[in-house]
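Input: one structure, supplied below.
All protein chains of the complex are present and in place, except for one that has been dropped.
== subunit A ==
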Amino acid sequence: MMIEYNFIQDEDVDIILNDILESYGYDFTEYSKASIKRRINRLFTLDRFMSFAEFRYRLKSDPDYMHRFIEQVTVTVTEMFRDPQFYKVLREQVLPTLGTYPFIRIWHAGCSTGEEVYSMAILLKEANLYHKALLYATDLNPEVLEKARMGIFPLSQMKQYSENYIQSGGTKDFSQYYTANYDKAKFDEELSRKMIFSTHNLVSDRSFNEFQLILCRNVLIYFDKDLQVKVFNLFEQSLDNLGYLALGSKETIRFSSLTSRFKQLDNEKIWRKIA
């Protein structure tokens, strides 16, 4: 679907985001404007609102519609073993180091429907580290967490995921990790046994543990620079010394104060806390 007209202008976006902050406590005011404006316009068109006033009233007065807003306006697109080369570096360089610890805590911040959490669980299994690992998976959107908990993904994706898995250095038969049923693939419950799902809002919630590895991929691209800096500080507080921070393929810590205390691994978007 293509949106030809933008009903919701910049000022309207500000009004709506302020309403949402006041009424529900969700703070989207420091999200990148162009992207959130486009998503809001998409929702406005999709749900056939006649006027901005009607849209605004519905959002303020109907908490169920607010849930829909969060589902539709935040981007939930993700995949398993996305950027296989990244997973290869995790497999070959990061996990062997983590394996020397008695206990491994990993945080997937902004995990969406969980495909990357299941990918990590597979890596840990294959490295024989799963038994001493815990995977914390958080998102601000409770709906996607429910999907992540189920571990059921479209069967149509499995061909691509299997290719990604092989490119990431996987040598097993990928299909051993799931059971196909009609058009769905249900991932082995053994993989989700050590996953802990919880809502967490990177904008407003604090650090809740210390981790050896934090993954936050393709989340920060939706935040403006000031908010990115705040989230980087949150990650730094939540990382053990010598812990790793992994970002999406186009994200960087270059604008933050972290650069002097983190060292990048090869050319991958993985940084290690060194001071």
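One rule holds for everything that comes next: a contact is a pair of C-beta atoms (placed from the backbone, for glycine too) under 8 Å apart; a residue touches a chain by one contact, two chains touch by 3 or more; residues count from 1.
Just so it is clear, contacts and distances are computed from a predicted model.
*Asks:* Name the absent chain by its UniProt protein name; which of "Cytochrome ubiquinol oxidase subunit I", "ABC transporter ATP-binding protein", "protein-glutamate methylesterase" or "Ger(X)C family germination protein" is it?
*Replies:* "protein-glutamate methylesterase"
*Asks:* Which of these, A:Asp10, A:Asp62, A:Glu92 or A:Glu146, touches the one chain of the complex that we don't see?
*Replies:* Looking across A:Asp10, A:Asp62, A:Glu92 or A:Glu146, the contact with the absent chain belongs to A:Asp10.
*Asks:* Pick out which of A:Asn141, A:Asn218 or A:Ser238 touches the chain that's been left out of the picture.
*Replies:* A:Asn218
*Asks:* In the complete assembly, which of A:Asp27, A:Asp188 or A:Glu251 touches the absent chain?
*Replies:* Result: among the candidates, A:Glu251 touches the missing chain.
*Asks:* Counting contacts across the full complex, list the positions on subunit A that touch the omitted chain.
*Replies:* Counting only subunit A, the missing chain is touched by 1-4, 6, 10, 32-35, 38-39, 75, 77, 218, 221-222, 225, 248-252, 255.
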